[in-house]
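With one protein chain withheld, the remaining protein chains of the complex are depicted in position.
Chains: A and B, in written order; residue numbering restarts at 1 for each.
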Amino acid sequence: MQISASEIAQLIHGQLEGDGNTLVQAAGKIESALAGDVTFLANPKYENHLYETNASVVIVSKDLVITKPVKTCIIRHAMPYYGFCMVLDSYFNPHQNREGIHPTAVIAASATIGKGVYIGPYVVVEDNAKVGDFAQLYAHVFVGRNAQVGQSTIMYSGVKLYSECVVGNHCIFHSGTAIGSDGFGFAPTPDGSYAKIPQIGNVIVEDNVETGANCCLDRATMGSTILRKGVKLDNMVQIAHNAEIGEHTVIAGLSGVAGSTKVGKHCVIGAQVGIVGHISIADGTQIGGQSGIPKSIKEPNQQFMGSPAQPIKEAFKTQVVLRNLPNLEKRIQALEQRIKDLTQ
Amino acid sequence: MQISASEIAQLIHGQLEGDGNTLVQAAGKIESALAGDVTFLANPKYENHLYETNASVVIVSKDLVITKPVKTCIIRHAMPYYGFCMVLDSYFNPHQNREGIHPTAVIAASATIGKGVYIGPYVVVEDNAKVGDFAQLYAHVFVGRNAQVGQSTIMYSGVKLYSECVVGNHCIFHSGTAIGSDGFGFAPTPDGSYAKIPQIGNVIVEDNVETGANCCLDRATMGSTILRKGVKLDNMVQIAHNAEIGEHTVIAGLSGVAGSTKVGKHCVIGAQVGIVGHISIADGTQIGGQSGIPKSIKEPNQQFMGSPAQPIKEAFKTQVVLRNLPNLEKRIQALEQRIKDLTQ
Partner (left out) sequence: MQISASEIAQLIHGQLEGDGNTLVQAAGKIESALAGDVTFLANPKYENHLYETNASVVIVSKDLVITKPVKTCIIRHAMPYYGFCMVLDSYFNPHQNREGIHPTAVIAASATIGKGVYIGPYVVVEDNAKVGDFAQLYAHVFVGRNAQVGQSTIMYSGVKLYSECVVGNHCIFHSGTAIGSDGFGFAPTPDGSYAKIPQIGNVIVEDNVETGANCCLDRATMGSTILRKGVKLDNMVQIAHNAEIGEHTVIAGLSGVAGSTKVGKHCVIGAQVGIVGHISIADGTQIGGQSGIPKSIKEPNQQFMGSPAQPIKEAFKTQVVLRNLPNLEKRIQALEQRIKDLTQ
C-alpha cells in the first residue's frame, strides 16, 4: 500500500507543508520511524524528534513553531494524535472489515439479521435476537434470546451476550467479555444457606462503547445495568448489577463498580480501583489506580487516591508522612525521653 | 402472563390480606413499581413506601405493623425478600428452562448423558464424561475427559470444565469460568528457568455452588481444590490449587485465594481481597473489600479490614489517624520546638 501525503492531508483535513507526492507505506513512532513511515508529534516537549526523525510524513499541531530545518513532509492539524488515529484507522487497521455469514453459524429462524453483517463460524444467535446492519460477530460469539446487537458493532471471538440484553451501535467488545451474566445477589434463608435472587433485569449498552477482554457486565436484579454512550472499559472490568456508568467515562483494567452505584460522565478511573455499591460519583471525577471508594463523591471534577481514597493532595501528603512513619515514632520517643530528663 | 395474589400467596406459603383476585404481570422495586407489579418490603425503614407504592401486590414481613391505609394487596411472609425471590424464580426468570440436545453438539460415545438435559449448539463433551439429569449446557461449553456435571447444574455459554473435574448438583457457572485450569506451580531448574509442576489433581465443586463470569478455579497439584456446598463466587474470582472454600462462604469480585489455603464456612469476603497461600480462615470470618490477609485467622466470626488486614475496629481507628497523619507530624514539630524553647 502506498499513500501520498496529499491523500493523508485530505483525509484528516490537514494543512500540507512540503511535497504532497511523498509516499508512505507504514506508520510508526516518531523516535523509531523509518523512511516511508507516517507519524505524529503531539507533545511540543518532544519537538527535537521532529528534526531527527526518519519518517517521511509527520502530523503536527497547527500552532507548532518549527525552529530548525526539517527533512520530512509536514501536515498540520488541530489535534495531531487524533489526526494520526484517522490515518491508522483508514489505512493500517489489522481488524479489516468482514462480511458474510458462515454456513456453520446457528441462527434462529426468528432472529432478525441486518444487511452487510459478518457472522463467523460457530456463532450462535438465538430466538428473536436482532443483529444490526454491518455488525461483526467473530467466531464463537453467543447472542442469547431477545438480545440485540446494534449497527456496526464488533464482537470479537468468544463474546457472550446473554438473553434480553441490548447493545447499541458502533460498540466494540473484546474476547471473553460477558454481557448479562447474573448480578451477585443472594438472600439468606432460614437454614443459613443463601437463596439466589433471580436477576430478571438486563444490561443496556449505549452507542460507541468499547470494552476490553474478559470484562463482566452483570444484568440488573430488576431494571437495567447501563453503560452510557462512549464509555470505555479496559480488560477485566466488572460492572455489577444495576450500576450505571456515565457518558464518556473511562475505567482501566481490573477495576470493579459494585451494585447500584452510579458513576458520572467524563470520569477517569484508574486500574484495580474498587467502588462500593449504592453510591454515586460526580461527573468528571478522576480516581488513581488501586484506590478504594467507600462513599459518594458529590463535588464534580475532583481527584482522589488511596484506599480509602482521599483528595489527591491530601493523599500525597499522607504518603510522604507514611514513608517517614518509623522516623516519626523515633521523634516521639526522643521527646518522651527529653521530657523525662527535664522533669527528673 | 397474569398471576393472581392468591397464587403468589400459595406459592410462598404467605398470608394474604386483601383481594386474592388482584392480578400482576411484572415485578418491580417498591419505590418505582407500577400498577400490575408485585414487589416486597423487607426493611421496615422504608415502611413509608408501602403507603405510596403503585404496586398491586406487596410481600411484607409477617410482623409488620401497618399504620396507615394501603391501596395494595398484602402478602405476609417470615422472610419477605426470600418470598419475593421465589416469585421471581417461578414467574419472571429470564433463564427459562431448556431441554434437548442440539445436533451440532459433539458428544463422545463413551460419555453418559442424563435425561431431560439441555446441550446447546457446539457444546463438546469428551470421553467418559458424565452430564447429570436436567443439566443445562449452553452453547460453546466444554466438558473434558472424565469430567462430571451434576443434576440440574447450569453452565452458561463458554464455560470450560477441564478433564477429571467434578461438579455437583444445582450449581450455576457463568460465561467464561474455567474449572480445572492448571495450578500455578513451577520448580526452579539448574539453568535458572522454571519447570512446570504437572498439576495432576482436580477440582471438586459440591452442590448449590454459583460462580460469576470469568472465574478461575485451578486444579490441585495433587488431590483436589474444593468448593464446598453453597459457596457463592462473584465474577473473576480466583481459587488457586489445593485451596478449599467452606460451606456457604461468599466471595465478591476480583478476589483471590492463593494455593492450599482453607477458608471456613459462612465467611463473607469482599471484593478485590487477596488471601495468601497455606493459611486457614476461621468460620464466619468477614473481610472488607481490598483487604490483604497475610496469615491465618483463628478466632471465628471476626471482622477484618485493610492490607495487611487488622480487626475492623482497629482498622477504622488506624484510618482516622492516617487521614490526620500530616497534622500529626506538625504536632510533633510543635512539641520539638516547644521543648527547644523551654530548654534554651
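The rule we apply is simple: a contact is a pair of C-beta atoms (placed from the backbone, for glycine too) under 8 Å apart; a residue touches a chain by one contact, two chains touch by 3 or more.
As the structure is a prediction and not an experimental result, all values here were calculated from the model.
**Student:** Which listed residue, B:G120, B:G158 or B:G288, touches the chain dropped from view?
**Tutor:** B:G158
**Student:** Among A:L16, A:V166, A:I179 or A:A213, which residue is in contact with the omitted chain in the full complex?
**Tutor:** Once the missing chain is taken into account, the touching residue is A:A213.
**Student:** Of the residues A:Y118, A:Y138 or A:F184, which one touches the chain left out of the display?
**Tutor:** A:Y138
**Student:** To test your reading of the contact rule: which positions on chain A touch the chain that is missing from view?
**Tutor:** Chain A touches the chain not shown through residues 27-29, 32, 78-79, 81-82, 85-86, 88-89, 92-95, 102, 104, 120-122, 138-140, 156-158, 172, 174-176, 208, 210, 212-214, 230, 232, 234-236, 248, 250, 252-254, 266, 271-272, 289-290, 307, 319, 322-323, 325-326, 328-329, 332, 335-336, 339, 342-343.
**Student:** Which chain B residues touch the hidden chain?
**Tutor:** Against the missing chain, chain B presents residues 104, 106, 122, 124, 140, 142, 144, 158, 160, 162-164, 176, 178, 181-182, 184, 186-190, 192-200, 202, 214, 216, 218-219, 222-223, 236, 238, 240, 254, 256, 258, 272, 274, 276, 292, 307-308, 310, 314, 317-318, 320-322, 324-325, 328, 331-332, 335, 338-339, 342.
We take it that only the chains that are shown with their structure count from here on.
**Student:** Roughly how far is chain A from chain B, centre to centre by C-alpha average, rounded to an integer in Å?
**Tutor:** 26
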